[in-house]
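Contents: one structure, followed by commentary.
Excluded from the complex is one protein chain; the other protein chains are retained at their positions.
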Amino acid sequence: MNLLDPQGPVAAANSTILVDSVFIMLAIVVPTIIAILGFAFWFRASNPRAHFQPDFVYSGRVEMVVWAIPALTVILLGGVAWIGSHQLDPAAPVPGTGSPVRIQAVSLDWKWLFIYPDQRIATVNTLTVPAGAELNFQLTSSSVMNTFFIPQLGSMIYTMNGMVTKLNLRADSEGKLQGLSAHFSGDGFPDMMFDVDVISPLAFPDWVAATAKSDAVLNEESYKKLMQQGIEKGRPTYRLDDPRLFDLIASQHIPPGPGPELISDAGRPHSGGHDAR
Amino acid sequence: MSMTATAGRAHADPHHIGLVIEHPGPAPKRIVTAYGFWVFLLSDIVMFSCFFAAYAVLVGQTAGGPKGSEIFDQRNVAIETVCLLLSSFTCGMASIAADVRNRFWFYLGMAVTCGLGVVFLAIEFREFADLVSRGYGPSRSAFLTAFFSLVGCHGLHVSAGVLWLLTMMAQVFAKGFRADVLRRMMCFALFWHALDIVWVGVFSVVYLLGSGV
Partner (left out) sequence: MLGKLDWSAIPFDQPIPLIAGAVVLFGILAVLIWVVVKGHLPYLWHEWITSVDHKRIGVMYILLASVMLLRGGSDAIMMRIQQAVAYQSQGYLPPEHYNQIFSAHGTIMIFFVAMPFVIGLMNLIVPLQLGVRDVAFPTLNSVGFWLTATGALLVNLSLVIGEFARTGWLAFPPLSELSYSPGVGVDYYAWSLQISGVGTLVAGINLVTTVLKLRTKGMNYLRMPMFCWTTLASNLLIVAAFPILTATLAMLLLDRYLGFHFFTNEAGGNVMMFMNLIWAWGHPEVYILVLPAFGIFSEVVSTFSGKALFGYRSMVLATMAICIISFMVWLHHFFTMGAGPDVNAIFGIASMIIAIPTGVKIYNWLFTMYGGRIRFETPMLWSIGFMVTFIIGGLTGVLVAVPPADFMLHNSMFLVAHFHNVIIGGVLFGAFAGFEYWFPKAFGFRLDDRWGKLAFWFTFLGFYVTFVPLYVAGMLGMTRRMQHYDVAAWRPWMFVAAAGMAVLTIGVICQIVQIVVSIRNRDALRDRTGDLWDGRSLEWATSSPPPVFNFAFNPDVRGEDAYWDIKSRAQQQSLEHEVPEYHDIEMPRNSPTGFVCAFFATIMGFALIWHIWWMVILGGIGAFATFVVFAWRDHDEYVIPADEVAAIDRVNIEERRSLVSMAGTV
């Protein structure tokens, strides 16, 4: 999950900006640290060779320089930030080969549901995508906030109930990656890690066909079961009954997920469902 | 002596700040108290502005419930506004009476202020109770949440003000126009006037703009 080992163009650009910014700043930070330690050492009271200048407390020229150095650095980095923010806007398209894959991600308590509306399939806690294709994500949450993040593909984004956020990514090479939720969402939060299988574009239709044969059907009813609090160790797959399911969730036609099941009166709720321990 | 003073000054200005007006020393208590209270009022207005902001964000979120224009009663609001504005005037009268240490006018001014405040609160309470009884309570929609909170927050302030007002009257009765009592009276007057200003905001943002929508 190394951020400096990007597997897609977004992550590559993000990490380039990250590394470049660090080096731009190091160019002034390192000399400053050396100066701090150097001055402190040289002007120690016990050093007879250091020249004591108690009246050196104002110098227009020095002032000019000390305002200018950080200002120039910030102007430079501000440019990086401005250009980077626009180029790497999560909603900006990321051109790829072949037709884009639409994926609708829903964060549940405490698992990820990935709906492929065009393929009419859905998966939980595993995201299978073809290498090289543009991935158009639409994201929402069934209950509390979460953040969708695949570190090696780049740019995370929040999921919120009643709202849809957009994110475009691309995975360039086949392999297994991992994703996670990057916003604390309750007791099952650490189990919201999910697998990302990047497979060849040729294998993708086969995977879709195989998944579509699944016995389990995802519809409003089974979704309501799925959104109960709990963690999911397995990797279930579904046939998608209604391709508008995501819209029903995002527009709150399906009400937000319930919280903990059992509430004792004493204000210490037994959190429902994380029985995996 | 003047020589040494000059020498001292040169030494004392290493940063080339130049001539400055000499600070005369700590301010008298009355100024300090009023100043501190002003700072408090500013912070209180910041708090109100959060509720205003929340109202602005949530005003459209009626969740199928009523809009502002469907529930606001202009006549009531007009009476409320008149009450508060008049009470500011009578509060000012009471302040002047306190400054000239005239008990009669002080009590009269404060009593009328209190009466107008209570009338305001009564009308507001009736408005709220009416809305709740029609099923338009604050849990009906985010809009009503924001409405009840903003107006209710002002109402709570007015209630606290009435309590303070009565305490002030009792204190003048018991202690007379002592310096500390006068300082408190000044703070109370500032508080009461500030609530008026906030009401002008509530009135404009909630009721005037709201009834048009």
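Miscellaneous remarks
Letters A and B mark the chains as written, and numbering starts fresh at 1 in each.
Keep this in mind: a residue touches a chain if its C-beta (ideal position, glycine included) is under 8 Å from a C-beta of that chain, and two chains touch if they have at least 3 such contacts.
What you are looking at is a predicted structure, and each value in this text was computed from that prediction instead of being measured.
Listed by label, the shown chains that the missing chain touches in the whole complex are A, B. For the chain missing from the display, the contacting residue among A:84, A:130 or A:230 is A:84, taking the whole complex into account.
When the full complex is taken into account, the listed residue touching the unshown chain is B:138, out of B:115, B:138 or B:201. Contact with the undisplayed chain is limited, among A:165, A:211 or A:237, to A:165. Think of the hidden chain as still there; on chain A it touches residues 1-4, 11, 13-15, 17-18, 21-22, 25-26, 29, 32-33, 35-37, 39-40, 43-45, 50-54, 56-59, 62-63, 65-67, 69-71, 73-74, 77-78, 80-82, 84-92, 143-145, 147, 149, 151-152, 154-158, 160-163, 165-166, 178, 180-190, 193, 252, 255-256, 258-260, 263-269, 271, 274, 277. Residues 4-5, 7-9, 11-15, 17, 20-27, 31-33, 35-36, 39-40, 42-44, 46-47, 50-51, 53-54, 57-58, 60-63, 138-143, 145-146, 148-149, 163, 167, 171, 174-175, 180, 184 of chain B touch the missing chain (whole complex, contact as defined above).
Heads up, the rule we're going with is that only the chains that are shown with their structure count from here on.
With centres defined as mean CA coordinates, chain B is found 45 Å away from chain A.
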